[in-house]
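Just one protein chain is left out here, and the rest sit where they should.
Chains here go by letter, A and B, matching the order in which they are written, and residues are numbered from 1 within each.
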Amino acid sequence: MAKALVALLKQSFPSAVLETHSQHGDDTVVVDPGQWHELAAFLKSSPAADMSMLMDLTAVDFPDRDPRFEVVAHFYSLSKGHRLRMKARVGDPAGTHVHIPSICDLWASANWMEREAWDLFGVVFDGHPDLRRILLYPEFEGHPLRKDYDAHKIQPLVEYRDVPSIDKIAPFRSDEGMSFGRQTHDNVPSADAPDPEIFPDSAN
Amino acid sequence: MEPLDEELTQAEIELPADPMIVNMGPAHPAMHGTVRTVVELTGEVIVKADVQVGYLHRGFEKMCERGTWTQVYPYVDRCNYISPMLNNVGFSLACEKMLGIEVPERCQWYRMALGELARMSDHLTCDGAMAMELGAFTPFLWMIKAREMIWDIMEEESGARLTHSFGRVGGMAAPPTDGFKETARATVDQILKVLEEVERLLLGNRIFLDRLEGIGIVSPEDAISLGWTGPCLRASGVPYDIRKAHPYMRYGDVEFDVPVGSTGDCFDRFMVRIDEMKQCARIITQCLERMADSGPVNVDDPRVMLPPKEDVYNTIEGTIRHFKIVMEGLKIPAGEVYSYTEAGNGELGFYLVSDGSGTPYRVRIRPPCFLVTSGLERVITGQMVADVVPCFGSLNMIGGECDR
Partner (left out) sequence: MPSFKLDDREIPFEPGDTIIRAAQRAGVDIPHYCWHAGLSVAANCRMCLVEIMPPPGRPALALAVLAWDEAKGAYVDQKKPKLQPACQMQVTDGLDVRNQSSAHVERARSAVQELLLLNHPVDCPICDQAGECRLQDYWLEHQATAKRMHDEPVHKPKGVVFGPTIVYDAERCIVCTRCVRFCDEVAKDPVLALRERGNLNEITVAPGRQLDHPYTLMTEFVCPVGALTAIDFRFKARVWFLRSARTVCQGCATGCNAFLDYDPRDGKVHRHRPRENQAVNKYWMCDEGMLDYHRVETGRVLRAAVDREATTVGAALDRAAKALKGIAPERLAVVLSAQHSSEDNFALLTIARDLLGCTNFFIGGKPNGQGDQVLRHPDKNPNTRGVTWLAGSSSPRSMQDLSAAATMNEFTVVLALGSETRELADAGPLGGVKERIVVTTHEGPLSRLATVLLPAASWAECDGTYVNARGLSQESEQAIGPKGDSRPAWKLLAGLAVRLGRDLGWRKLADVRGAMGAEAPPPSLPGSNRPSAGASS
C-alpha cells in the first residue's frame, strides 16, 4: 500500500534507510536512529506522505542483539489512507545508553507514548520536554518490559509507605501462570551472588 | 450572627492571590476511573494541568509475554472492560492476520454483531456517566438498565457478563446460541427506545446543554496531532472511522453512517456517541439478517483450534492435538504485524511480534484512550474547575485500557 512511499523515502534519504520489508501488508522501513527526527518530519510535511497522525510508538527489546532495542512508530495519513511502520535500532547490549531523538514537536501524541517507552523500556528520547515515568511511579526501579526484568521481581517499598515489621510478599508464587513453552524465565540464584557471610568486611 | 473566628485579620480573610494547586483524583467522585489531575488554579480558572495516569497499571504487556497466545484473551478483556468483546475480536484478527487465516463468514457476522453490541454498551456507559456526573441521575439508570440487557446477551452467549474471554484465534469459544438473534433484535429495539427517552430528557434541559455546549473545544488539528481516534476525533469533525476507512470483517458489506460533530465540544462528543449507537443498531440488524443459522464458526485448522472433547478423550489424534495446543500453545509464525480495529474509544491497535513459538514475544496494545486522555490537559486548561467533570466524562477514559 505504501510501497511508493518506501521508495520515496529510499530516494530522499538513501543513507538513512537501512532496510525495508513488507509483511502482512505492513510496509516497514528500518532507519538510522540519528536521522529519526528528519525522517519523521519529512513524513509529516511531504505532500506525498502526508502522515498526519502518529498512531503508535513503542519499543521492543531484543537482548541478544546489538543494538538492543527497536523503537517502532506507526504513521497514518488521514488524507491518503496509507500507513507506514518506521523502526530504528538503538541501544547497547547492557541497555545503559539508549538514545533516540524525540518527535514530540511534530505530533503531540508522541509526548505520552515516548514517556511510556521510557518508562517501560528505558529508551531516552532526546529533546522530550517532560520525560517522566507515566504508568509507573517515580521510585520504580528498572524498566519492566525489558526481557531481563524478571516478571516476578519485587520492587522495594517506597519510603513514605514503609511500615516497620511488615514484609512485602508477592501475592503469587513465582511460577504461577508460567507458560510451558517459554524456556527463558529461570529464577535460579547465581552462585556468583554477593555473599556477606564469606566476605564480611570487604566490599562484595 | 457572630463572626466565625474573631482572631482572623482582614488580610487573612481575603482570597489568596497566588495560584492554588488542587489535586483532583486519583479517587475523586467526579473522576470515574482512577486518574489524578493536578490543576493549578487562578480563582476558578485552570491555568495549568498535569494529568497523571498509571494507577491501574497491571503490567499486562509483560504478562502476555509469559503465557500462550490464547492466554492473552483475559488480559485484553480487562483492558476496556466496558466493551471487552471488541478487544477480543481485535486481538483475534491480529493473530489471524499473522497466521494468514480467515474465519468462516458466519463467525464474522457473529463477531460483528457482538462487537456492535459491545460498542453500544461502551457508549451507553460513557454517556450515562457523563449525565450522572452533571446531576442527571435518571438517564444514567436508564442507560445502565439498557447496558444490563446487552450484558444479559453476552452472558447468554459467553457465560460471563463482563470479562468474556470469548474470542479465540480462528473463531469464537462457542457458536451463537439458538435464541441469539431473537434476543438481540428485541434488545436493540428496547435500547433505541431508551435512547429516545434519554434524548427527550436531556436535550431540552437547559442546565445540561449549558454545561456541555462550547466547553472543552478541541480543534480538528489538535485532535489529529494528539492521535485522537474514535468518537472524540469524529466529534471534532474528522470523519475517520476504521470500519469505513479500512473495512475489516464484513463492515464493507453493511450500510451505516459515520456521525460527525462540528465544534468538537463536550456536547458533540456526547451526541456523536448517541448517534453512533443508532448506527450500531443498524449494523446489528443487518448482521443478524445475514448471519447463517447453521454452519461452522471456527476455522478447521488443527494448528489453532482445539478438537472436540469426545475426540480428546477417545482418540490419540485428538489427545495429541489438544496436548499440542494446550501445553505448547498455538504457534504463530515469526514476524510482526500491526492490526487495527475500531473499538469503543477509537483505533485499538495490536502490534504483535512473534518469534515463532507458542508464546508472544511482544504484545503491544495501542489503547485509544491513552492518547485521548493525553489530550485532557489541553482540553481543560483555560476552563473552570467545574468543567473538568464534563470534559473528562466526554473523553471516556477507561483506566484499564489506558494503564494496561
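Heads up, the rule we're going with is that contacts are C-beta pairs under 8 Å (C-beta built on N, C-alpha and C of every residue); 3 or more make two chains touch, one makes a residue touch a chain.
Please read these numbers as outputs of a predicted model, since none were measured by experiment.
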item	value
Touching the absent chain when the full complex is considered, from A:P14, A:P47 or A:P194	A:P194
Absent chain, residues of chain B that touch it	302-303, 307, 311, 313-321, 323-324, 327-328
For chain A, residues in touch with the removed chain	173-175, 180-181, 183, 185-192, 194-195, 197-202, 204
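By our rule, only the chains that are shown with their structure count from here on.
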item	value
Mean-CA-position distance for chain B and chain A (Å)	25
Interface residues, chain A side, partner chain B - complex	23-26, 28, 52-56, 58, 60-61, 72, 74, 78, 81, 83, 85, 107-109, 111-113, 116, 120, 133-137, 144-145, 149, 151, 177-182, 185
Residue ranges of chain B in contact with chain A within the complex	52-54, 57, 59, 61-63, 65-68, 71, 97-98, 222, 224-227, 229, 238, 240, 245-246, 327-329, 335-340, 347, 349, 351, 353, 357-359, 361-362, 364, 366, 370-371, 374-375, 378, 403-404
